[in-house]
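With one protein chain removed, the remaining protein chains of the complex are shown where they sit.
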Amino acid sequence: MNDLDLLLLVSIGTTAVLFAFGTWRWAGALGTLLYALQLALLAVMRPELPLASGIGFEVLGYRLQWSLSGLGWFFAIITVASALFSAWFAAGEWGQHRRNLRLLHGGLALNVTAMLILLASDDLISLFIGWELVSWASYLAMVQRGGPAMDAAYRYLVYALAGALAVLVAIAMIAAQSPALDFGSVRVWFASAGNGTIWTVMLLTMAGFGVKMGLLPLHLWQPAAYSESPGPIAAFLGAISSRMGLFAIIVVLAQLIGLERLGNLPVAFSFWNANEFWAWLAALTLIVPTFIALTQNDARMLLAWHGIGQGGYMLLGILIATPLGVSGGLMHVINYACYQAALFLAVTAVAHRTGTTDLDHLGGLINRMPLTYVTMLFCIIGLAGLPPMNGFVSKWMIYKALLDAQMPLLFVAAVIGTLGTILSVYKLIHNTFLGQLRLEHAQVNEVPISMWLPMILLALIVFITGWMPGLFLDLVDEAVVAIGITQLPHHLGGVDLGNGGLDMLWIVGVLLAAIGIGAIVYFLGNRSVRVGQFDNYAGGQILTADVPYQYSHQFYAGLLRVIQPWMRGGMAWGERALVSGADFLGGAMSGLYRAAPAGAYLLLAVLAALAVTLL
Amino acid sequence: MDFTHLFVELVLMPLIAFLVGLVMVLMLRKVRAKIERRIGPPLLQPLYDIVKLYSKKTQVSHGPMHEIAMMVALGGVIAMEVFLPVPGLNGLAEKGDLIVLIYLMMIPSLGLALGVGACANPNGSIGISRALTAMVAYDIPLMIVVAGVALFHGTTSLPEIIAAQQAGGMSTWGIVQTPVLALGGLIAAYAMLGKEPFEIYVAPAEIATGPMVEMSGKFMGTLFVMQCFQLYAVGVLYTTLFLGGGEYWISFLPKIFAVVFIPLAMTNVFPRYKTEDVLKWMWKWAGGFALAGLALVVMK
Amino acid sequence: MNASVLMIALPLLAAFLLPLTGPLARWVGPFAAALNIALGISLWQTVAQEGPSVVVMGGFAAPLGIVFRVDTLAVLFATALAALVLILWPRTSADPRRESALLLILLAAGCGLAFSGDLFNLFVFYELIAVASYGLVAASRERLAAAAGLRYLVLSALGSAFALLGIGLVYALAGTLNLADLSRHADALNSPLGLAAFALMLLGFGVKAELFPVNAWVAEVYSTATARTTALLAGGVSKLALLIVLHLVLLVYAQPAALSLLLTLGLLSIVSGQFAGYRAADLPRMLAYSSIAQLGMIAAAFSVSGEAGVLAGLALALHHLIVKPALFLVGDGWPKCVDSLAGLGRAEPWRAALFVLLALSLLGIPPLPGFWAKLLLLKALLGMGEPAWNLAAAVVLLGTAIEGAYLLRVLQTLFRGTTNAKPATFGGALPAGVLGVALLLVMLAATPVGGALQRAAQQAADVPAYVADTLGGSPQ
Partner (left out) sequence: MSTDPNQAVACRTVDAEERSLLGRVLDRIADHCRARSLFVLHYCTGCGAIELPPTMTSRFDLERVGMQPMVTPRQADILLITGYLSVKTLKRVVMTYEQMQGPKYVIGLGSCTINGGMYWNSYATIKLLDRYIPVDNYIAGCMPRPEAIQQVFLDLMGRIDRGEAQAWKDYYRRYDWYLGQQQQLFGTNWQAPTDVVGEAIRYRLVGEQTLGSHTAHLERYAPYYDQLGIIRPEPARMKARPQLEVVSR
């Protein structure tokens, strides 16, 4: 039994234990410890990668085997760490007075197990098994709050099921032609397959795996499903769940088909190749949901929409296919997991205290919940991709790689996404923490340490790895090598390139020093007196708490007046059209059976058959 | 690199930026006065204003975030200057490239935005919402321009871009080589200055100077200092990208003043656009020119 | 006497002796079915060791005489049917004698159908099954059931007539009804008239196999008959009808036109069944429509020539044989209307969990057995490499997605909210539980089961061997 077997065993054990003792008072703490153990195991097995599991089956001539490559290991680290922080957050006060705690803890552990199984898969069948496990495990995590959450989860599952079937068809296609389904053989098969076949397989798999990732136009389920799930679960799902789709896409596009082949695969009737096609789809995925996020009035929905958009960056980075781009894309996965988890936790903390996440009904909480504010501040800077947080580093790598790879328009697309992100994260923090405190929140207090400590730790990780991106780039290297890309030379502060590098040690250092100078200049002036929020310029009006003096609704009215005409909800319309199409066909078919002039059908059918065969 | 040398550079670069920026602010006000047939303020007026504001005896703060935001905003602009190479001083331009610079330029605005939010004044919030919208308006063309420049020179390192332009005298300047791109960049730089017709976020008569509504004393003073840095940074950035940077201060200073002067000379004859019109206008014209320029670069 | 003949004779004998057994009557049937299973297992071992064998009746060799062909496929179907009958044996019944007799006759006829090597015998056993099933359907005392039963009777009789017509045509064209012999004379049937015969047989047998245009009885009967009868019809009888079709396409009609016809009907079944199920508001109807679609998938699988198709169809058929009866049994006693199921998941967690398990397997979620069946089906369809079959894969995809949508709706409803209703009696707990456990066992033993199915399919698809075995290798 090697480390991988042990890890899977511990993970399955965690699930079992947490389902068994989920309602126990210390279940959350126990879960946290068990995730820490899994993380330790992952750390231990790092030198042994890729590590093949001793478990394996052979069914119908197909060998099912599991092996953790550097890529899977990289994602596994993020998965387990996300679960660790989510469980930690739920372990204390947050979880104390909740029903369904068994489902919460057990569901989380089940998700981790399923994801580990997926990440360790080494052939298409085990990949598919892992994929379905992940789908259903996340369904279990999503439905917990009942009501609208169930509707959202149902929508997700229908998408996921249809997508999985598309993947299954692709696997069957490969199975019909390739002698075996392990990654090695499939790679060989892809090398010899024709363009048309590859396109079909690729479209099918992207349709399937793209569902989970929220690749346009398959993303519609995601915001509601994530934001309706319980806070820590939303943090976990938001941080890593969708990235499973990315993982599978990387496996198919980069590991099996190969990025070089992708570049040689033409799109019919155009100048494009497959690489550019997917890159533009990724660009759309990063732009459209980001600007939809801008229109959201619910903090969780806003974050969930951004989750989709950020996925676009990762895919875009990987499709650039240069070491810089791939490293950037993969690094964005881990960066994003840190700040997205912390953001969801922060929003959950706010909801825990105020009972709402409606951005029109919050405001001014900065003085009441300063630590939550700091968390959110650090993490929105990360999400927006501005220095000095880690989100900037990965985005910089993607930008730079795009420019180096002569893709200026994609670069501009990526920047547009970033601009939209900056706008909506400011809206998020402004409407939650800044502006006027509402009367009903005047007595709100900071969340207890069991909740703020994990958040703050994540926020610190976001900052420290922004300062020293080399820490994460080391992890990324494992994955990059596993994909078969040259390792990116880097140092603790960033990367050195011939034509303009990045050294975050210096940049953040200078920024901090300059802020110090700013502080000195600031303190040159006389000391200030702190005034209340009603001592405020209002054109001579005396402010009162019964009249809200806050600007939050339709925050970017001017911008929205320009871009809203473009948001016609085309994809939602398409979805509705599909549903009503199915309804219509369903009506027609059940009408056919219900009318049931049975004998007549038979006679007609016989006559038709005779007519067809004899004439 | 010699550490002392670097340290001197790091001190000198913001200092020069501030002093030149003061003169630019004076120029801004003088130009306006001349166009309105007034005499205008005395030479030391920008300095008077700043000293006056810092020496206010009572200061109103809306909480720690309000104060920290001021430090971050000022720190951001100072940090920005050391990544902008000027004649003889490269600072940290090797450690961060053009993209880093552009993103560093957003830090002060974001810091300010947080501080303004902490002031809890909706006028300020509206101002920030408009300022960020304006950022979307001008940053998209600007980024297209940046992409064009980076593509044209095959690098994002500012010293290399400058060196490439200085290689053959004026004929290798960006404005000669890529004139359409330079035009798009100029319009974007104009909007970056936030003067009429793009000053939607200040709008004194409408939202009481927007972000500045609750800024008093040293807070306002910090904003005045920031304005100096920002005017300078826009001038230097544009000069670096399209006017061959600077070999000597004697030739460099006229260029950056010229860059700032052109918008300032135009701005006084305009009223103010509506927010959505700024977006449309910038995307249509600045974005159009920038895209055309980019297309020309790609075709080369 | 060969075990295969015993498997037919024993239940028949038991059925006839039933009136004489007095107080033991209620034990006779299960005993006979259990005996059949034991016989089937012994036969399985024999076949595994010695290969397929042919039993000649009355001393006349094929093609003149009646032959039984005992191969893995036949044994599998016969044993599975016996097991199903045993599992579904009614513990309480209004008229135990009559129902027992009908069940035993059905069992005997089913075994006979599985073993028969000749078209006419197939038809005879098919008719016997039909008669038994009319009785079973009519056993329900509801008026609606009676109406549905009548319609079923009429349709089935019409279907049988057409099938007989088709068999007659075949006989006229080829001069023989022995399948092995027909296989040699397949060329004679490769004409419009031969194809017409196939179409007639397909539509005729299709009534029981729930193929597209002739399956209008399905939803009504399944939603009104008792759950056990429904389970038996959906799980067992329909498979037997498809077995005839399999024999036909495998041995006689391996021509593209016939396969295309089968595929077309299969696909239409899938589409119509799934979409009708999507719109269905009550659970038995929904399951009935799902059953139509599933059988359509099996038909589509059988339309793939060669071993891959047989394997996929076989896997799908056996999987459906386990899952669908269990689903009907679980749903029995619950409110019929899907919307009224709300909260039952909390009230009866184990029952709901069983339903979930079965539904997931039906959808083909790994690692449940349904997944392997679906993978085999898709692989077989795509392995043909022809546009129509590729399209079929797409249709299967679409159909399963729709099936997922409506089955998930049921699952969703089960766990939504709470109910005040008292838990309904779960009459079918034992059989459904047994079937569920069987499903899990198959999942765990995927490797050996898969191997066995592969061997069965290999054997079944080996047409020359079949012909040689049956006709003794004699040249004509």
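So that you can tell them apart, the chains are marked A, B and C in the order they are listed, and the count of residues begins at 1 in each.
FYI, a contact is a pair of C-beta atoms (placed from the backbone, for glycine too) under 8 Å apart; a residue touches a chain by one contact, two chains touch by 3 or more.
Everything numeric in this text was worked out from a predicted model, so none of it was measured.
The hidden chain, counted over the whole complex, makes contact with A, B. Taking the complete complex into account, A:Asn536 is the one of A:Ser178, A:Asn275 or A:Asn536 that touches the chain left out. In the complete assembly, the contact with the undisplayed chain comes from B:Gly40, out of B:Gly40, B:Pro87, B:Pro179 or B:Gly288. Only one of A:Leu439, A:Ala600 or A:Leu614 touches the absent chain when the whole complex is considered: A:Leu439. Touching the chain that is not shown, out of B:Asp49, B:Glu196 or B:Asp277: B:Asp49 (per the contact rule at the top).
Subunit A meets the missing chain through residues 439, 442, 526-527, 529-537, 540-546.
By the touch rule set out above, subunit B reaches the unshown chain at residues 29, 33, 36-42, 44-45, 47-49, 51-53, 55-60, 204-205, 208-209, 212-217, 220.
The definition used in the following text is that only the chains that are shown with their structure count from here on.
Comparing mean CA positions across the assembly, the chain most remote from subunit B is C. Averaged Cα coordinates give subunit A a centre that lies 45 Å from the centre of subunit C.
Distance from the subunit A centre to the subunit B centre is 35 Å, each centre being the mean of its Cα atoms. With each centre defined as the average position of its C-alpha atoms, the distance from subunit B to subunit C rounds to 78 Å. Residues 364, 366-367, 373, 377, 381, 384-387, 392, 396, 399-400, 403, 406, 408-409, 411-412, 415-416, 419-420, 422-423, 426-427, 429-430, 433-437, 493, 498-503, 506-507, 510-519, 521-522, 524-531, 533, 535-539, 549-552, 555-559, 561-562 of subunit A touch subunit B in their complex. Contact residues of subunit B toward subunit A in the complex are 10, 14, 53-63, 65, 67, 70-76, 78-79, 82-83, 92, 94-100, 103-104, 106-107, 110, 113-114, 117-123, 125-126, 128-130, 132-133, 135-136, 139-140, 143-144, 147-148, 150-151, 154-158, 160, 200, 208, 213-214, 217-218, 221-222, 225, 274-276, 278-280, 294, 297-298.
Interface of subunit C with subunit A (complex): residues 151, 154-155, 158-159, 162, 192-193, 195-196, 198-200, 202-203, 207, 212-220, 257, 261, 271-273, 275-280, 289, 360, 363-367, 371-372, 374-376, 378-383, 385, 393-394, 396-397, 400-402, 404-405, 408-409, 412, 415-417, 446-447, 450-451, 454.
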